[in-house]
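Dumping the structure here so I can ask a few things about it.
Subset of chains shown; positions unchanged.
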Amino acid sequence: AGNTINYQTWSAAVDLVKSHIAAFEKASGLTVDYANAPWAQYRDAMVTKFVGAAPLDVLWVSDAWLPEWAEAKWIAPINAYDNLMAYNSDAEAFCTDSMTYKGEQYGLTYYTDYMGFIYDAEKLSAAGFSAPPASWDELVEQALVMKQKGIAEFPLMLAMAKESWLIEFMSAMVFSHGGRFTDDKGDSIMQEEKGGALSALQWVVDTVSKHKIVSSGCVETGELAGLKAFAAGNHAFALLPKYRLAMLNDPAQSQIAGRAKQALMPMGANGSHATVGWMRFHGMSAQAAADKARADNAAKLIEWFGGKADGQYTFQKLLFLDLGSGFGVKPLFEDADVRAAYNKYGDVEMIQQQQALAQKKDVVTPWFGDWNEVNGAAWQSAILGNASPADALKQAGEEWDDLKSQS
Amino acid sequence: MARILFENASKRYPNGFVALENLNLEIKDKEFVVLLGPSGCGKSTTLNMIAGLEEVSEGNLFFDDETVNFTPPHHRDVAMVFQSYALYPHKTVYENIAFGLVMRKHPKDDIDRRVRDAAQRLEITHLLDRRPSQLSGGQRQRVALGRAMVRKPAVFLMDEPLSNLDAALRISMRAEIKELHRSMQTTFVYVTHDQAEALTLADRIVVMRNGLVQQIGTPDEIYEHPANTFVASFLGSPPINYLDGELVVEGDKVTFVRGETRLDFAPERGKKLLGQSGRKVKLGIRAEDVDERSEPSSGEVIAGAVTSVLPVGSDQFLGLQVEGEELFFRINKDLRHNYGDKIKLSANTGRLHVFDADTEASLIG
Amino acid sequence: MVKTTGGMAASVRRHFNYEERTAYLFIAPVMAVLGLVAVFPIAYSFYLSFFQIKLTRPNRTPFVWLDNYLELFSDDLFWTAVLRTVTFTVISVTAVTVLALLAALLLNEKFRGRRLVSTVLLIPWAIPYVADALMWKWIYDSGYGALNGLLYQLDFIDKYMVWLGDQNKTLPLIANAFVWKEVPLATILLLVSLKSIPQDLYQAARVDGAPLWQRFIHVTLPSMRTGFMLVIIYETMIAIRHFDLFFILTEGGPGTASHVLSWEIYVETFRNLSFGSGAAMSYLLALVTFALAFFIIRTLGRSV
Amino acid sequence: METVHQTPASENFVGRPGHRRGINYKRRSEFFSWMHRGVILLGSLTILFIVLAPVGWLVSSSMQTEAEIVSVPPHWIPDQPTLKNFRAIFSAGDEEVTYETRSTQDPSSGNYIPSTARNLLPAMRNSFVVATLVVILNLLVGVPAAYAMAKIRFLGRSGSVYFILTTRVIPDIALVVPFFLVIKNLGLLDNIMSLVITYLAITVPFTVFILIQYFEGLPDELDKAARVDGCSRFQTLTKVYLPLALPSLVAVILFAFLTSWNEFLLALMFTQTAQSQTLPIVLASFTSDFTISFSFINAAGLLAIVPPVIVAIIFERYIVSGLTAGAVKG
């Protein structure tokens, strides 16, 4: 078992991973014991395995879990491996940021994406508009017209169900309204009067209850359900992960194939076209890090997947080609295959432009899990009319301060 | 309140077995009828049909003048003591007994009164709070009886309601049932294997065999004038003795002859047999119809060697080797006999029975 | 002549309490399995419930005695969760029991196609919760769900409705999915108990003048007491702890509309990584469940 | 007839036994039998509809494309039924995965099939093996225990019943981690035996509890008769009680089988690779963070129903009535 690397991922791109492992085994002479668990339960399974001290070397980590897992000493930094750190120069800044906690970097990304603003071009022109909205207010105007003309009952698709995506949707709204949940010191500012968070939430609440351009069912709509609904042609605008563009323009999976276009994230009153970005990375378990030989092997695998394999970002590229998922290394934008693929359904320039505006989530802390639960419920309460937006954010902010002071 | 009439009724069980065949039986209103017959002859089946628990496969069943073939049991107004008790295991004794009344919406205090009254007669007052599983066999049977007793139905059906009770209790229960019949003035159909019970309770007895009625009559008729050997054998304990032989008629005198044994029939019996000289017959002598006199007159002598002596309480049973057959008689206990003694008994020739040797039907019935 | 067997000849000691020895022998395997697999986890998690354990602070796990428990009593969200759990459990268990009784009564009849019906009835039971929950999520979907589609096409509604997103409907809808899946087992349990009622009790009741309905009340129902007990205990225990549907359908939302105890425990344990207080909640829930079971056994258990 | 009217002999309202005036019982019994049939028909149809409507939708959607599946209003009957999902499950090969062979999925063509499709059948086999073993062990272990608790009086009898129940009142979530430790220490990670023993532990308490109730319902007298006939306790159990308890055994068999078949949380923790993963895990893994195919999940879910339903069909017939009729008097 000395030469076996225990590699754990969630059940995504399983075949691609396997093929890449096969190549790795051939190249390195090491063996990889590969296991995967469903995405929805991945974190729980991993927590159990960490606590139960199951053998693990390399694993996929989502940016949201980094502080927790680092604090719990389940994963270890890779700063010692210069060959890995060298890849930071190619990576998007928010990407490297997202892998860094308390000054140490915990892995290499293999997939990065951001929340995109997507619209149905046909509905837009049917409503008589030539350009997608640039601001949230403009969106409301356009949407009301569509609603009136019966083009769509709920022109905007917002997925506000409690699930792991919720924080990304909220962050995108908040960032584009020029707000933040926390300041640079990590103190809560979400509850600030006239702050971006409040206007974002207020805007969402209005669209649901005042303008009725978003279904009140949005609180049960998950990202996936929203995607399918959008693909079914129920809506004209949507906030969706950028990589969904591929699927939306695929006639076998979508009824609006060819009409799904991306625009910059609309601006809030005091906001910008900023959006939220996220990433997943390959981390090394603390277990492996404690043993030099195991750590070295793990680092090799991390590089193979997160860095270059045989001189290329093979894994990220193939992942993109297979699934349309985003990558965190800028050079790939220049890759001919990549550009060709992107241009089939999207606009590389637009993507690159928006990706540059992506910010990492500002709430990723060791207490993110606790807070996220309360915050999600608070936003939903506001949307359902059980609480005013101010109260909801106040509650979330207090929870934040509370948790922060406890740790 | 109800005349019950079976008209060519048959009962076929799902497995094809015919339990009753072509039953024709009229039970008069207010009559107390006892069904008698060997185990498996169809008595319970008959009761079940009256209660409506088993369908009449063929023929008709009337209550008064109306067919009730299709009337469900709860509209028939019968009360029944099941041979297997069929107590409700989850109800207490009290609730078991009260149930029939509760179903008929009797007032609470009336129910209470009746239940307690019945319990007292049945001597189970101290058991009213128990559940059936905590009772002895006889106690369960009394609960089953109580369940019927509290009711005032048009017909009482009782299937061996006293079989598991001791003699004393049985006698007092018998009296209760008699009293019940008297006070209710309603029809009873009763199954028992206890002859004393049958004879004391019945207005009429129905003797059945293999799903067929053999004889219907008052206890006396059945006992004194059995229609055939089956009926004759069925009643009497120890059972009636048979001797195959021949009739010899000489003038008014009819004599039964078998080997040495010659018995002259008393005149009133004999006259029904006149002109049947030479007929092969079965003679029936009940165990108690002998006497031990110092010197029996000829024509009533039964002589033989003692083969067994069995004292039973008040009497003794004597086995006697007569003409190569073993006959049993009941005689006074005070007489002492030993195995092998040759003795003579005098038969009560007024109580002899004669049956055709082949058909086994009575010749003097 | 047959020899009087060992029992009589052998020493008293050898057969001392044959009954008890057999009984212990018979229950030994179960106890061994439970001892091996279940006792340690239970004891261990119980032990954890006395510590303040936050996995993100691996070095600070003080023994806090009953604090984890006491804190719960002042936690509003906890009490909301309790209330929702009770609501969900009551709705579900009642519905399961009643529907299962009806189904069992139906399947107890003899008719052509009975086996087809009973086989079909078992289908929901055979769908793993993962698939079942996704199916319902998708049926309930407000945008393109089958429920909306069906009601719309039947003209019961004139536009698509919000289902799970409507906080007043959330719990009942989840309960509906739960009941759909749980009825088969309950039906089987009740059917078995229905089948074991001695027929002569019905005969006695008919003679006692009880019409169909009264026979049902006085013979069928009481005879099914233990069947009901099984169903109610089992379904209560399952419903009170039910997690899967909440996880896949709503994650406790919208707002806190489906924030039940099991969800709270999950959040506390796996989202917040507070194993100590998560365990404390679990044990409070366990205590309540056990008390309920105890009460049900005492009231419905066989006393005959 | 004088006396008849004086005595309170009959409770019958009309004063005539056996018939309330005006009721034609023959007609009435025919009417009831029609009613009866009607109620049965209605009930059956209701059950069929309630169960089959969602399942039917499952079937229909498993034969639709991803695009069609989200149509508004839904297409109850697929426009162009396709069996590609089923084909994918049954034709999935097992060759080594390389860059060249990796693509069983082709998003651009819409033939989206998760590559883990090939794990479905092995997972079903795993599930089936696990469930079968759990059923067998449940019976072996649970039946004697239930019998002892139902029919033998011994010290600690009710204590053991409550103990057994106690093991099932704690939410699984609290037990997952400790369970994991046990399984790890037994060296059974990623081995289906880990599932067999944990499922046994979670099903056997109810198995025992269910059987106790039904055993208690069987007449004690039979137990006694068997013992006098020379049966040891064990023989009494096997020769007399088991045949009589057949219906409840069916309930237990189905319970243990389906609980094992459906269990998710523990399987998620203890299994890692296709060699030990069970059906629910593989089903769940069809939903990744990247995408999900409803039609495929539905197809897989549909297949998941088949083995348990076959098991149910086999055993359901043994739920028969009147097993103890004629046994005892009283």
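When the chains are written out, they are named A, B, C and D in that same order, and each has its own residue count from 1.
In the analysis below, contacts are C-beta pairs under 8 Å (C-beta built on N, C-alpha and C of every residue); 3 or more make two chains touch, one makes a residue touch a chain.
Treat the numbers as computed from the prediction; the structure is a model and nothing was measured.
Asker: Write the stoichiometry of the complete assembly in this structure file, using the chain labels as they appear.
Answerer: Taking the whole complex into account, we get A x1, B x2, C x1, D x1.
Basically, only the chains that are shown with their structure count from here on.
Asker: Quick check: more C-beta contact pairs in A-D or B-C?
Answerer: Output for the comparison: A-D.
Asker: Averaging each chain's C-alpha atoms to get its centre, pick out the one most distant from subunit B.
Answerer: Between subunit B and every other chain, the largest centroid distance is to A.
Asker: What's the distance between the Cα centroids of subunit B and subunit C, rounded to whole Å?
Answerer: Inter-chain centre distance comes to 58 Å.
Asker: At what distance in angstrom does the C-alpha mean of subunit D lie from that of subunit B?
Answerer: 55
Asker: Can you give the whole-Å distance between the Cα centres of subunit C and subunit D?
Answerer: Going by mean C-alpha positions, subunit C sits 14 Å from subunit D.
Asker: What are the residues of subunit D that contact at least two other chains?
Answerer: Residues 70-72, 177, 181, 284, 287, 294 of subunit D each touch two or more of the other chains.
Asker: Give the residues of subunit A touching no fewer than two other chains, as numbers and ranges.
Answerer: 40, 44, 51, 228-229, 232, 234
Asker: Which chain pairs here would you call touching?
Answerer: The complete list of chain pairs in contact reads A-C, A-D, B-C, B-D, C-D.
Asker: Provide the residue numbers of subunit C that touch subunit D in the complex, in ascending order.
Answerer: Contacts found on subunit C: 19-20, 22-27, 29-31, 33-34, 36-42, 44-45, 102-103, 106, 108-109, 111, 113, 115, 117-132, 134-136, 138-139, 143-144, 146, 148-150, 152-153, 160, 180, 185, 188-189, 191-200, 226-227, 229-230, 233-234, 237, 241, 243-244, 262, 265-266, 269-270, 275, 278-279, 282-283, 285-287, 289-290, 293-294, 302.
Asker: Using the touch rule from the top, collect the residues of subunit C that touch subunit A in their complex.
Answerer: Checking each residue of subunit C against subunit A gives 55-58, 137-138, 140-144, 159-160, 162-167, 247-248, 250-256, 259, 267, 270-273, 275.
Asker: Please name which positions on subunit C make contact with subunit B in the complex.
Answerer: 198, 200-201, 203-211, 214, 218-219, 222-223, 225, 303-304
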